[in-house]
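After the structure tokens below, expect a handful of questions from me.
Omission of a single protein chain aside, the complex is shown with its protein chains in their original locations.
A and B are the chain letters, set down in written order, and residue numbers restart from 1 in every chain.
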Amino acid sequence: MQSKPIALTILDIISVIVLGVATYLALVFAPTEAVMGQVQRVFYFHVGTAWVGLLGFVLAAISGIAYLVTKDMKWDRFEVAAVEVSTMFFFITIVLGSIWARPAWNTWWTWDPRLTTAAVTELIYVAYFMLRAGIEDPEKRARFGAVYTLLGGLSAPITFMVIRLFRTIHPVVIGNQSAEAQGGFSMTPDMRTAFFFALFAFTVIFIDLLWHRIRLGGLQEKVEQLKLNVSM
Amino acid sequence: MESIPDTTGYMIAGFVVAFATMGIHVLSMYVRNRNLRRDLEMLESMDKPEKK
Partner (left out) sequence: MNHPAPSLLKATFAIVRKDLAAEFRSRELLSAMLVFSMLVILIFNFALELDVKVRQSVTAGVLWTTFAFAGTLGLNRSMAVEKDRGCMDGLLLAPVDRSAIFFGKAISNLAFMLIVEAIVIPLYAMLYNEVRIFQVEFLGVLLLGSIGYIAVGTLLSAMSVQTRTRDVLLPILLFPVAVPVLLASVKASGGIIAGADFAEILTPLNLLIVYDIIFIAVAFMVFDFVVEE
């Protein structure tokens, strides 16, 4: 394993800085929202992590296809890294949403389309890791993982469309329109600054973590290879 | 106009969870990295004497 590239070290430092700035903007700079109060401040991190979470799942599906076409292990490393980092960020998204929902909707959880789709998506990627854990052969693990990310990436949008039906025919608790009424708000310019900076910050952090995870995957592969050599 | 509800506790909980999750993930990558490096060193030292 080559030593850590300087670009990655620089990216590490930038990530820490933008995380700090994003936290400052969310906690101090942005004005307190009038209806929800302080808890609205988690919104910036909620949307930021949701964005990189979804980005990672899309990237994983694309690299899955790339692996199946090229059979190059680097796509597999990219895919696992993207799924792992995104699953972590998406977990934060769900928990933050739930914490916000408790004072806003007076419940930790409701089976609204977005929440349900988020939960199902998270479960798909947990299942992805269980699938990989059950396969020893790295090449087969890569193939099956690629197929499963592809299926997951296709199924999640359909899940969202189907669940929306349930809520539009049944009385709407939190739908697209009534979100405005139940905890929706219009952003002031300062809020907008914090919002867009959070998106930017989490994108940088995502790339940084992804890079680290890809390097870790490379190291893993090397150790597996060596173990095979030694035992032979 | 009602006063703003006090939801500071929820906010703190939210940020604690966010930072804790990211921290645990970074820590787990660090630990995995360290263990793999240790394995690598051991395997390399086992590999070399055999080749001589």
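The definition used in the following text is that contacts are C-beta pairs under 8 Å (C-beta built on N, C-alpha and C of every residue); 3 or more make two chains touch, one makes a residue touch a chain.
These numbers come from a predicted model, not from an experiment.
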**Prompt:** The complex has one chain that is not drawn here; which of the drawn chains does it touch?
**Reply:** A
**Asked** For the full complex, which residue in A:39, A:55 or A:146 touches the chain that was left out?
**Response** A:146
**Message:** For a quick check of understanding: of A:135, A:187 or A:204, which residue touches the chain that isn't displayed?
**Reply:** A:135
**Message:** Tell me which of A:21, A:68, A:199 or A:226 is the one touching the absent chain.
**Reply:** A:68
**Asked** In terms of residues, what is the contact footprint of the unshown chain on subunit A?
**Response** 68, 120-121, 123-124, 127, 130-131, 133-136, 140, 143-144, 146-148, 150-152, 154-155, 158-159, 161-163, 165-166, 169
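Heads up, the rule we're going with is that only the chains that are shown with their structure count from here on.
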**Message:** Taking the mean of the C-alpha atoms as each chain's centre, how many Å separate subunit A from subunit B?
**Reply:** 16
**Complete:** Per the touch rule, the subunit A residues reaching subunit B in their complex are 1, 23, 27, 32, 34-42, 45, 49, 85, 88, 91-92, 95-96, 99-100, 102-103, 205, 209, 212-213, 216, 219-220, 222-223, 226-227, 229-230
**Prompt:** Contact residues on subunit B for subunit A in the complex?
**Reply:** 4-8, 10-11, 13-15, 17-18, 21-22, 25-26, 29, 32-33, 36-37, 39-40, 43-44, 46-47, 50
